[in-house]
Structures are given as C-alpha cells and as structure tokens.
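Every protein chain of the complex appears in place save one, which is left out.
So, chain A:
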C-alpha cells in the first residue's frame, strides 16, 4: 500500500507540474497524468517485488529448514491485494462519503448510474490489481518478459477503457471480461488447474 501511495504521489506531482506549466486544465493532460500514474504504479510494484524478494531471502536464511515461512506466491497475493485495496479505497471513499449525504445523482446531466458503476469499476480494479500482482511476481521470478509486458499492457488498457466513461457499455463490459481472463490466467500461474478446482469442490 505504501508503494502504491508513493507511485500515486509521484504521478500527481508530475501531473501538477504539467498543469502549472501549461497553464490550463485539459483532458489531454489528464490522460497523460493517468498514463504516467499507471506506469509509475507498475514501477512501484516492481520495487515492491525487489524488496519482498530480499526479505524473503533473509527469512529463508534465518528459518530452521531453509524455507521461508511465506512463499513467494503468498507474498505476490498479499502485495497485489494491498495495491488493489488502497487503489480501490482511494477511488471510492470520497464517493461513498458523498453518497451518504444529501443530493441527487446526475442532476446536471451526468449519468444517474454514477455510484453503481463506480462501485463495479472499483471492484473490478481491486480484483485486477490482485491478479496483476500474482502474474507480475511470477513473471519477475521466472524472468518472463512477456508476462510483464502483458500486465503493464492490460493495466494501460483498463485505464484507457475507463476514459470511455460514461459510455458504460464500452468500458464496463470489456473491463469485466478482462478481469475474468486475468483471473483465470493468474489462477493458472499460481498452479491451479481444472482438476484442482474439481478436487476442491468435491472435497471429501
């Protein structure tokens, strides 16, 4: 979470500076800021990975049987989840606070579905961050550049799709499909398979 906040800080600094320099507030600048934010987030995810890897090695050398008590996959899950939580919370908490107060949604001509779509989008984003975390760490561990590229690419794609709001069909739909696919991919990366699922469901 701390790392995500750092990335957000850096991104906003960039955006702020660019706004000041250009002297006007523009959607284009916002796009630039958002893209920078995505890239910085991925960078910070990488930094998180490096730090956790080092901590993992330290724990492994100190533990009794040479194995660290937390597996890298668990760390990937936790880090992805924390990224997701903090990003989701930052996205939605002001909206939640406002929703508890008086007012009408979309009275000025915006979509009346603002709250509910925000909720769904945030949920998708949290899940996506978790999945991205798992895939990212796995790709870094195995030095699989393709995985890395796909994670960054899908993040950019998601963020870009949200720019199509309020054309919700075009943004929500694809984002959910992307979430599902990423989820399946992460599940596969983490070692799950169809057989595992069956075994789990039919738990004897």
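The rule is simple: a contact is a pair of C-beta atoms (placed from the backbone, for glycine too) under 8 Å apart; a residue touches a chain by one contact, two chains touch by 3 or more; residues count from 1.
The rule is simple: contacts and distances are computed from a predicted model.
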| item | value |
| --- | --- |
| Among "Presenilin", "TAF10 factor", "Isopropylmalate dehydrogenase-like domain-containing protein" or "Small ribosomal subunit protein mS29", UniProt-listed name of the chain not shown | "Presenilin" |
| Options A:51, A:93 or A:180, residue touching the unrepresented chain | A:93 |
| Which of A:79, A:130, A:158 or A:179 contacts the chain that the document leaves out | A:158 |
| Hidden partner chain, touching residue among A:41, A:130, A:154 or A:189 | A:41 |
| Touch list for chain A against the chain that is not drawn | 1-2, 5, 8-9, 11-13, 15-16, 19, 25, 27, 30, 33-34, 37-38, 41, 58-59, 62-64, 86-87, 89-91, 93-95, 97, 114, 117-118, 121-122, 125, 158-159, 162-163, 165-166 |
